[in-house]
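Omission of a single protein chain aside, the complex is shown with its protein chains in their original locations.
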Amino acid sequence: MIEIESLSRKWKNFSLDKLSLQIKAGEYFVILGPTGSGKTLLLELIAGFHIPDSGRVLVDGKEVTHLPPEKHNLAFVYQNYSLFPHMSVKKNIEFGMRMKKIKDPKRVLDLARDLKITHLLDRNPLTLSGGEQQRVALARALVTDPKILLLDEPLSALDPRTQENARELLLDLHKKTNLTVLHITHDQTEARIMADRIAVVMDGKLVQVGTPEDIFENPVDSQVASFVGFENVLKGRVLSADRGLLRIETGEAVIDASGDMEAGDQVYAFLRPENIALSKTSTQSSIRNSLQGRVTEVWILGALVRVKVDCGVPLNALITRQSAEEMKISPGVPVYAQFKASSVHVLR
Amino acid sequence: MIEIESLSRKWKNFSLDKLSLQIKAGEYFVILGPTGSGKTLLLELIAGFHIPDSGRVLVDGKEVTHLPPEKHNLAFVYQNYSLFPHMSVKKNIEFGMRMKKIKDPKRVLDLARDLKITHLLDRNPLTLSGGEQQRVALARALVTDPKILLLDEPLSALDPRTQENARELLLDLHKKTNLTVLHITHDQTEARIMADRIAVVMDGKLVQVGTPEDIFENPVDSQVASFVGFENVLKGRVLSADRGLLRIETGEAVIDASGDMEAGDQVYAFLRPENIALSKTSTQSSIRNSLQGRVTEVWILGALVRVKVDCGVPLNALITRQSAEEMKISPGVPVYAQFKASSVHVLR
Amino acid sequence: SMTFVFSLILLVLFLFIFLTLSNMIFGQLLGDFSGLIKAVENSSVMGAISLSLYAGFLATLLALFLGVPTGYILARFDFPGKRLVESIIDVPVVVPHTVAGIAILTVFGSRGLIGGPLEPYIQFRDALPGIVVAMLFVSMPYLANSAREGFKSVDPRLENAARSLGAPLWKAFFFVTLPLSARHILIGAVMTWARAISEFGAVVIIAYYPMIGPTLIYDRYLSYGLSASRPIAVLLILITLSIFLVIR
Partner (left out) sequence: SMTFVFSLILLVLFLFIFLTLSNMIFGQLLGDFSGLIKAVENSSVMGAISLSLYAGFLATLLALFLGVPTGYILARFDFPGKRLVESIIDVPVVVPHTVAGIAILTVFGSRGLIGGPLEPYIQFRDALPGIVVAMLFVSMPYLANSAREGFKSVDPRLENAARSLGAPLWKAFFFVTLPLSARHILIGAVMTWARAISEFGAVVIIAYYPMIGPTLIYDRYLSYGLSASRPIAVLLILITLSIFLVIR
């Protein structure tokens, strides 16, 4: 368990401002935030590489704020893995045991087998692929059996295919060993897939903590909303509110949404492009918006197509190439943009 | 018009091997190939920065193979834009005119207006964003009114949003000025969107030339096929062939495809993940394959979900998150993998 | 802690250098200021110091003329024997100073390979040309290496871009490559000049006369002892350091 109490620190261009956070034992906790938001600084403060300007860090109830890093007893894996380039993979893994004077050669071999790096033990780390380096870094960090694992952007140096395997590996490790994992990333998809809970950090401040559902379905403010992928931001006014069902006027369109606003409220409606479907025919219903409009721009992005539709308000939709071809989507074509009322996220 | 005749050159780790190619006047021509395939070397040979070991380069019918680069009369824009950091944006754009002793200040201003960089003219290029730098580099290259524009990976240094604008800009420029554009890239989507014609270069050799449709629907060999996104590669045997409609046995499945093979032929069938739809119900027809299978792995990739299905052969499908949720796709779930016979590309 | 011990050692090193120089300088300024004034008023002292600065300047000019093109070739082209050429150009840095003097005298003396044929036209021994050649020999590598690093730091694609815009190679060099490596070359020139005017051993062998600053200091020290040579030493270093500060 990690308790962070009102932690502040300025360092180079980064700063953290009175950040408090509790991470439960055994949790897979992800800190999500854009590049430069101070995430790595936070991780380095927890690991003891920096001393905070104010505030405390407690690990399992014991204050470690001013202890040197070697007394924090947690495993730390950097984005670039930071393997020692002058030691073999085996020596890298044994390093922690040498420092802590633990003799247990079997543990190195067991861990190497679990992480599928037995065949790499005599290699130099510089000759390994990104995915292999990561597994070695994990073995090195876990060999002395720490209870807490800190991961600094663990997937961002890997190519997409290796990322898939690495995610699986990390979740597996977490499940099997009952580790508390604190993982930082700027990638919302990664956070959504992996986290038990997520904290969103922006500009050195904690903005929201919650389950992935909380964060991705109910972002607390517009900054979080657009960071987690609600690209369509519609400014409007609530026309009527009836038991949670809102009618909102935005631009020259009226949309249905759900929320606890009142008639007359000025609101913002957030909508993900992938939640907007396009159709040649209208299929109106009480819980489904269907706005008539006209395609203004089309961009093919591999298997997906991004379509801008003018429905009185401009909407960005993301559809498959196949359906774009079937509907012969191109600028000027009339379409209906359809989305569920429940996929509109409304904030004041 | 550019004619390349049997061009060979070894340089560092790159080499070109007897490459011949003709680019027509006014064409938007894309050279597509993986990193390290020698694309940039080819472009630098055309521009005269290297002398080929053998072969010739002709521009508008005139041989330029051994002329120094300043006599090639073509515009060259590097991936990093290579703006002169010790000159203002304006001086950068004027450089070509200074060298060619052309005095026409209006041309600089007109071009700056067309490329929307008038407000940047007094800035230092190092302070510009990637997209701005690219527009300045284009202005600098085009100010002396060349007939041919060579682009070295022009989009790969830009973030995705800026890429969209840059594509539009390049296509616009091409349309308005009747420039011959030779654009190299490793990105198949970029090639597909932008090219009039595409040449695929691999390991220094020309593998295929054709329209985007030719390349992406009818790759000549398995190397090109998997490079342009046919991720599913099924090895099989033609059971029957009837007026272009093939039945192919692969693994424990039989699929329909089209091609001019004969019964008994050993073939490879290529299939894009985005062309495979998943469904809970079978909708068999003569031109649509529908293979019964079971989900083995699921990976959420933002708005898309990648699903591995075992249908007697393993198939990778790419579907939207929405439909994955509606079908409650998860490992173990039975599904039908459906794809048109026409989206199977068959090669011997 | 380790950091504390290391900081103490840094302090010792700093004090060794700082005290050694400041003790001499302030000892002179505070203890015997009139000696310094006398040195300034002495024409042979000022003549020797001026000669140091002037000969150093000439050596630097020659070094620029030879070192800038050399640096460019080494930065841009590969050729067989390149590593040997680079090593030879670096050798003067490690040659003991009087050995360099003997070598220069052998070649540029009146019976030497170069000095012999040139004897009717130019005198090296005990003359300004000899001083300049000795200074050039020991300081040359600084300029050639700086220029090479400067040119290496300029992306060749900038040169290519200039050429595709219509610049022949020499225009690309003068309008793009040279301005962008000017800082490196300037720093190299300052180091070359400083190395040239600091030289004693190589110069004293080919030309005891006319005396440069370091030779005069040695001469006074031998004839009249420490107190007679120290004012000149202080004067020389103060002038050198202030020229440095001005250039930076």
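Order of writing sets the labels: A, B and C. Residues in every chain begin at 1.
Heads up, the rule we're going with is that a contact is a pair of C-beta atoms (placed from the backbone, for glycine too) under 8 Å apart; a residue touches a chain by one contact, two chains touch by 3 or more.
Keep in mind that what you see is a predicted model, and the values were worked out from it rather than measured.
Checked against the hidden chain, the listed residues C:V5, C:L30 or C:V246 yield one contact partner: C:V5. Within the complete assembly, C:I217 is the residue of C:L158, C:A189 or C:I217 that touches the hidden chain.
The missing chain, though absent from the display, is touched by one residue of A:L21, A:A47, A:L138 or A:V295; that residue is A:A47.
Within the complete assembly, residues 44, 47-49, 68-70, 72, 74-76, 78, 80, 82, 84-86, 95-96, 99-100, 140-141, 144 of chain A touch the chain that is not shown. Panel shows chain C; residues 1-3, 5-7, 9-10, 12-14, 16-21, 23-24, 27, 52, 65-67, 69-70, 72-74, 77, 85, 88-89, 91-99, 101-107, 109, 112-114, 136-137, 140, 144, 169-170, 173, 191, 194-195, 197-201, 204-205, 213-215, 217-218, 221, 226, 229-230, 233, 236-237, 240-241, 244 of it touch the chain omitted from the view.
Heads up, the rule we're going with is that only the chains that are shown with their structure count from here on.
Chain A and chain C have Cα centroids separated by 58 Å.
Distance from the chain A centre to the chain B centre is 31 Å, each centre being the mean of its Cα atoms. Those residues of chain B in touch with two or more other chains do not exist in this structure.
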